[in-house]
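Excerpt of the complex: some chains, original placement.
The first chain written gets the first letter, and so on, giving A and B; residue counts start at 1 in each chain.
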């Protein structure tokens, strides 16, 4: 397939590399040019603007940092929406609001374009290996058309519905539960430490005997070891996702008491200078003892 | 061994039955007499007071509902502490405050008695099968002396330290993380439902692709199915454990922001009439849509 790819951040560059490796013909665009070089070396063409990346393609993939970036890339001055051919499919993998996803679905439909929301679970290293979990939602024909892309970037493709925003809300809710878990581990560690028990002993009981989750195991060790740099997923991005979850909830009049406090914890962590650390740091910041982390 | 057993609630009666089955000689006491009948039928003697249950035994096991009940059974008018022989070991399996545990350790030591804190993870059905996880802390000789008991009630015995309160704080912290998870699942469900996604689809993604925890799987299904009666673990008891965790934290000047809100959610659930349902109900109550649960 001929594929336009917009957004070559840490996740996007791994995903684009997988598409090249799968034999697709890529035209890539990134605001910061340097990031496109290694893809160009593997045969990808470099576009000067989103509009150029979308011209004449079978599919457009976007992997950007937030709603504003996606809106600009699609509908801004040199946006991709105006050049994407009729019938082509836009695969939107960014973590964005369900609301923007719904608006894109409408505008693409009005332009005769197709649209699939396909946010992903996983981190940069996993993206490079093509082993992301893809949460996909869209019309059956659009999903069908984007299959080769989804299969190239993901080890699992989970279709969660026909309406694209469903994939976005599932992504936000999953990140919310993960973020709560990080903060809860941090608070639990602080509690057991106050009783003279070390984190590892507690984690061993909690996960060994109760939760038995590889996620808890990995992050539990990371928090126990205060190993927050380099970040697998930046705390500031985690804050953004929690905020998106709360905004979607508020729009639907869904109260989220834990979620509300959780966002405050992320803000406090950012205020404490931890924005660029791994999001697992939120668990330490909230209950840090003097002299250690805050 | 000759064992006194005080507290034949849903957990205690299962544990006591395991001890009888393992060949120990039991003298049991329960405030409400009726509950001792089935154990008596299997050969246990029935005591009229805690003091009687503790007289002449090698070990005393207590499994009561809260600090007050334990204090009364041990140090009240007809309490077990005054009759427990020197050298005998008190195995305290109740979920109580680390503070009371520390006080009992002192008083038993002063009386030449031994003391092991051995709170357990698991529910009544699991207690009946002798498959609890036992969190034990105590002096090596006391742990040694109580081994036959711990092995009879647990499939795993995890020693978390020499000072008894360590086992209690680990128990509280583990229950705290579990309780947070229940509430977080409920809030996440409410969020995805507002986007038209059903709970099962979300759980499938969350646990299938991310957490991979049998705990999340079981409780996630329970909450999705609004299956809160009969209770595996009563919500009112869950509230008590969260409160104990917060009190222990406060005593040590450990702030627990999520924990603080979590306790409020349990209180709200109790205010809503859910005290006797399974503690998983907390996740529904907090974010219930009109007409459903609150």
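The working rule: a contact is a pair of C-beta atoms (placed from the backbone, for glycine too) under 8 Å apart; a residue touches a chain by one contact, two chains touch by 3 or more.
If you're wondering where the values come from, they're calculated on a predicted model, not measured in any experiment.
Novice: Taking the 2 displayed chains as a starting point, can you state how many identical chains form the whole complex?
Specialist: 4
The rule is simple: only the chains that are shown with their structure count from here on.
Novice: What whole-Å value do you get for the distance between chain A and chain B if each is reduced to the mean of its CA atoms?
Specialist: Once rounded, the distance between the two centres reads 39 Å.
Novice: Would you tell me which residues of chain B are touching chain A in their complex?
Specialist: Listed in rising order, the residues of chain B that touch chain A are 98, 121, 133, 135, 156, 158, 160-161, 163, 165-166, 168-170, 172-174, 176-178, 180-181, 183-185, 187-192, 194-197, 201-202, 204-206, 208-216, 245, 248-249, 252-262, 264-265, 286-287.
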